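Here the structure comes first, spelled out in structure tokens, and everything after it is commentary.
In this view, the complex is presented without one of its protein chains, the others remaining in place.
A, B and C label the chains in the order they appear, each numbered from 1.
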Amino acid sequence: MIGTFIVIGFILIAIFAPILAPYDPIKPNLPQRLKPPSSQHLFGTDQFGRDIFSRVIHGARIEVWIIFLVTVISGTIGTAIGITAGYFGGAVDEILMRITDIFLAFPRLILAMALSAMLGRGLTNAILAISLVEWTVVARLARAEAMKIKSQPYIEAVKAVGASNLRILLFHVLPMCLSPVLVQLTLRMGTIILTAAGLGFLGLGAQPPTPEWGAIVSDGRSYLVQQWWISTFPGLFIAVVVLGFNLLGDGIRDILDPRLRR
Amino acid sequence: MGILIDVKNLKKYFEIRRSLLSKPTYVRAVEDVTFQIPEGSIYAIVGESGSGKSTLGRTILRLIEPTSGTIIYNGQEITRLDNKRMIEYRRQMQIVQQDPYNSLHPRKLVKEIIGEGLKIHFKMRPDEIYLRIKEILEMVGLREEHMFRYPHEFSGGQRQRIAIARALVLRPKFLVLDEPTSALDVSVQARVLALLKELRERFSLTYMFITHNLAVVDYMATQVAVMYLGKIMELGSKDDIFQRAAHPYTLALLDCVPSVGTGRKIRSVPRGEIPNPAKPPSGCVFHTRCPKAQKICQEKEPEFYELSPGHFCKCHFCK
Amino acid sequence: MTRGSLVDISKLRVIFHTYRGTIKALNGVELWLNEEERLGVVGETGCGKSVTALSIMRLIEQPGEIIDGKIWFNGKDLLQLSEDEMDKVRGRQISMIFQEPIAALNPVFKVGFQIAETIAHSQNISINDAYTQVREALEMVGLDWQRTIDLYAHELSGGMAQRVMIAMALAVRPKLLIADEPTSALDVTIQAQILELLDKLVSVGKNAVILITHDLGIASEFCDRVAVMYAGNVIEVAPSQEIFNEPLHPYTKGLIDSIPVVGRAKELTGIAGVVPDLVDPPSGCRFHPRCKHAFERCNLELPELVQIKANHYVACHLYH
Partner (left out) sequence: MKLGSFILRRLFLMLLVLFGVSVLVFVIAKVIPADPVGAILGGNAPIDLVEDMKRRLGLDRPLMNQFIDYMFGLVRGDLGTSLKSNRPVVQDIANFFPATLELAICATLFSVVLGIFLGILSAVYRNRFIDHFARVFSILGVSMPVFWTGLLLLLLFYFRLGWLPGTGRLGLFTTPPAKYTGLYLIDSLISLNLEAFKDALAHLVLPSLVLGYSAAASIARITRSSMLDVLRQDFIRTAKAKGIGKRLVIYRHALRNALIPVITIIGLTFGGLLEGAVLTETIFGWPGLGRYIVNSLLLLDYPAIMGGTLFVAVIYSLVNLVVDIIYAALDPRMRI
């Protein structure tokens, strides 16, 4: 429940960011630099005098954009590769899964870092990099699902009725794989934000002055001792939103797992 | 009566590879099976788990590709037809599977489940399809409004009726019934079996009835084949098997059936366990458990002796 | 208590809490048996026969709950015992075997250890000391003890695993053995072996048995008396020959008319309708919506289990 509220709130903030944010998130306002939180600047200001609150609010848009694109890209690639491997099995499966293994041989963040840096630092390439890491999760799941579904009697029944492989794959196997894949993607959304923020923090993701949350935390590092607010508030937002996604994910898992019902 | 299904020397081996590097072993699920199903009969295949009865049914429909042998349907060899040409035969040969809880696509409406085959095989307008589905649902004892429900809204018996409707809506001639009632309670089983008998009369169908339950065989079948470890041990008419059984395994199976309301009976239960089908015994595959086993049984596989017309038995001592 | 000298269950009610609502699984079950007696409990899926067995063992877990009733065993009401006292009943005075024998054995311990553990608990000795009795237990069930003792559950066939379960259950010499569908997962020849083995061992050990099964043939052959359950109630109890040859309750009759019997050609009638949803069960007699003989009272009042003849009880308004 709390999770749902947080996630909905997060999305609403992203949608209405231009209305909610009192100041421009990017334009410097040097006279107002490094002001502590006050009624004028709820979360204080940074070294360029930009309002942290406005930057964080606009940051929500960026995070939503990241989640959306990564989910779509990695979901599509992963599902396509996963169900092909799972349904056809044999050599196709062997090859596709070894490729997946290669991507899985890296710790995720490190692979994302390398990809992002080599593609050229920036928001779009960071999204691409994260997608190229995330698809393996989807692929493994989609493969397992496809294999499970393929051996179900109702698929055999469709075959008995005379359906072709392509028809079975698209109309019968794919729809059944989709819902676990969507659930998995929802469960991963928290992780996606953490990865994106991590890249931003390291300077390998979204670049200043883009108000990406991880990048803002990084901005505040040098001012940590005196101007603690610059890093604290965006970090808090990351934590709360990821918490929201994780709570939501736990809730979905409980509903889907009939054994846990009570 | 003509022969509808003629199976010759059919084999189906499954390859088991323990790892990439090791040599594969083979499970001989169906080992050199030959038999004929006369048109209009209910041909029962009886056996315990691992006997290959279910694999046999699927191989005949080419849901699993045979390793070798031939399958002749209505005079036409279908063993090596390509997918395109096989489609027409798929329409004529249908299957009802064992587990009604997994044999219906959980996300599709009953109308879509039954209509799928119609869309593949016939160029029909939606209203024609609708009428066909309605008609078949009524024949299996369901109602028109059931079309718009999902499988989970039905009981096991009703689901099995939907599966029967899915098979029959294509107007097939031949139906493989793979343990169609073993997942059902007896009171429901009785009604499904009665329905299957009635539908056979009505559409002059031929059934291949796969089961482990001899009492159901006695109730349903006209012909019986008894399988053990991939091989047919004995086959004949229902009376051949139930009155004049010759194979020790058939006798043992008959003996193991619990009696109802007549008190305890003394039985000769075969000792030991069913061997691993990947490592079948030498000679006669039943010799490890057979009360009559002699030295020859370990060494030589018995021939298929014809005891009387149509009654065959694979045992050295059945004559 | 006069009905049974070993076990007397009365008015047992069990519910399960689910998202869909409360499942009224047992609706006042009445069951009893004497020392060394064998009682078959038969019924179709969801009738509550397994729940009854688990209730006797007090193994009903969340989200299930025993809300009412008494289970007298050997002079004590099991439902009043503390958990510690109950642990002295389980595995000492009452043993249980289950339907899926391979899953019922712990996958990471060897068979020998699991048997020794059971013996150790029942005799209050150490597991090491109990190992000396494992050989005897395995030989009792016809297994080669040297080969079996070091195997894991996944290395056993279903038949072997059930033998191990029987060895475990009977090695403690329980007064009562509860067998919950012990052969339903097995092939007919193996089923016959297991039943024969159980028959022999139970006769020698003088154990009372509650055999839960959906197969009326097995109950009829193995048991002295048979209780038929429907939708959470025991609806008829009679000596096993009698219940098949002279059934009284319309459900029992319908059930018997549904069973195909080898060599006895008859039409199978089955029972019309479906088993009720126990979240919202029918009022009165739970069978009345499917009963050909139902009249007004059946809809209003739950019939009690009353004695009609010697040892023959039925819960049906037709006989009151």
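The rule is short, and it goes like this: contacts are C-beta pairs under 8 Å (C-beta built on N, C-alpha and C of every residue); 3 or more make two chains touch, one makes a residue touch a chain.
The shown structure was predicted, so the numbers you read here are calculated from the model rather than taken from an experiment.
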Next on the checklist: One chain is left out of this view; which of C:Ala103, C:Val204 or C:Ala272 touches it in the full complex?
Outcome noted: C:Ala103
Checklist entry - Among A:Ile99, A:Ala144 or A:Leu182, which one is in touch with the chain left out? => result A:Ile99
Next on the checklist: Across the whole complex, list the residues on chain C that are touched by the chain not included here.
Outcome noted: 57, 59, 83-84, 86-92, 95-96, 98, 100, 103-109, 117-118, 121-122, 152-155, 165, 168
Item to check | Touching residues on chain A - with respect to the absent chain | outcome: 98-99, 101-103, 105-111, 113-115, 117-120, 190, 194, 197-198, 201-204, 214, 217-218, 221, 224-225, 228, 231-232, 235-236, 238-240, 242-243, 246-247, 250, 259-260
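In the analysis below, only the chains that are shown with their structure count from here on.
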Checklist entry - Of all chains present, which has the mean Cα position farthest from that of chain C? => result A
Checklist outcome for this item: Taking each chain's centre as the mean of its CA atoms, chain B sits from chain C at a distance in Å of 32
Checklist outcome for this item: By the touch definition above, chain B meets two or more other chains at residues none
Checklist entry - Where in chain C do residues touch two or more other chains at once? => result none
Next on the checklist: Considering only the defined contacts, which chain C positions touch chain B in the complex?
Outcome noted: 44-45, 157, 159-160, 187-193, 196, 214-218, 220-222, 240-241, 243-245, 254-263, 265, 267-272, 274-275
Item to check | chain B - residues contacting chain A, complex | outcome: 58, 61, 63, 83, 87, 90-91, 94-95, 97-99, 102-107, 116-117, 120-121, 163, 166-167, 170
Checklist entry - For the complex, which residues does chain A have touching chain B? => result 152-154, 156-164, 167, 172, 175-176
